[in-house]
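Every protein chain but one is kept in place in this view of the complex.
What follows is chain A.
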Amino acid sequence: MSLPSRLDSQQRQGAAQDAAPDERPILQVRNLNKRFGDGCAHCLPAHVEHPGNRCPRCGSVQACIDLNFDLYPGEILGVVGESGSGKSTMVRSLYFDEDATSGEMFISSCKNGESNLLAESAQQKRYIRNHVMGMVYQNPYLGLRMSYSSSGNIAEKLFAADHFHVGRIRERAAELLGRVEIPLGRMDEPPKRFSGGMQQRVQISKALANNPPLLLLDEVTTGLDLSVQARVLDLIRSLRRELKVAMVVVSHDLGVIRMLADRTMVLRQGRIIEMGLTDQILEDPQHAYTQLLVHSLL
């Protein structure tokens, strides 16, 4: 068994912006719905709208409604929206943290992109999320085991992909932690002794452990101070440049989106209200809510 290829992997080179228009998307999402609660006859018909998407009869909340989008290799898709708009629920559903109520999801490197991954068994989903996806949560406590060593955190991902050679695992961990500028002398320290920015970088390196072609980032810079934020954003940009990882970046911060995303989608009350090139969305918003959002920038 050999460990995933080096960080400067060749296979995804040249996939990013110069992508041919007929290239297959790496991620396809079709009619993704997520409802918290069982729903009732009052709210299950799709045409019924409730304030805050919450059914006044049964209390079920429609967090995501009919989300459709594609993500191409090496592309960064920004997701913006106010709190409660369904951003996090969307990425958590894509990472199988939440069970989507209905919908389909295809990943091109998984079963030839023909099988709806949301309908797979729990074992299959675990395999997929360990092999072709990486997730970085807003709260590092969700993505890391805080009292185990940082290298162990990365090793955990590698164990899940059946690598059981400590020496090689440590080499790979050192390589990844070096990539995110964690001093190698501290690779065996538990992340709870690290600063917030360092924890976030350890989390990113953990998500990258198996060289996934798809990375989900949920509010990664929220709660970090500005200079640390800038370093994390730089890191994400260089990862995209060098590894050609496709990313879904969730943020409520339009600055982050402007800096990172090629395309942006705007969510409101669980629906996509606008989607397009980031510059277009930010400079020439069409939807009233997007206009409000863009103009509320300080």
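By our rule, a contact is a pair of C-beta atoms (placed from the backbone, for glycine too) under 8 Å apart; a residue touches a chain by one contact, two chains touch by 3 or more; residues count from 1.
Simple rule for what comes next: contacts and distances are computed from a predicted model.
In the listed set "Carbon-phosphorus lyase complex subunit PhnJ", "Formate dehydrogenase subunit alpha", "NADH-quinone oxidoreductase subunit M" or "GntR family transcriptional regulator", the entry agreeing with the UniProt name of the missing subunit chain is "Carbon-phosphorus lyase complex subunit PhnJ". Among the residues A:Gly39, A:Gly134, A:Gly152 or A:Pro212, only A:Gly152 touches the chain that is left out of the figure. Residue A:Arg126 is the one among A:Arg126, A:Arg193 or A:His287 that touches the chain not shown.
Contact residues of chain A toward the unshown chain are 122-123, 126, 145, 148-149, 151-152, 155-157, 159-160, 164-167, 169, 188.
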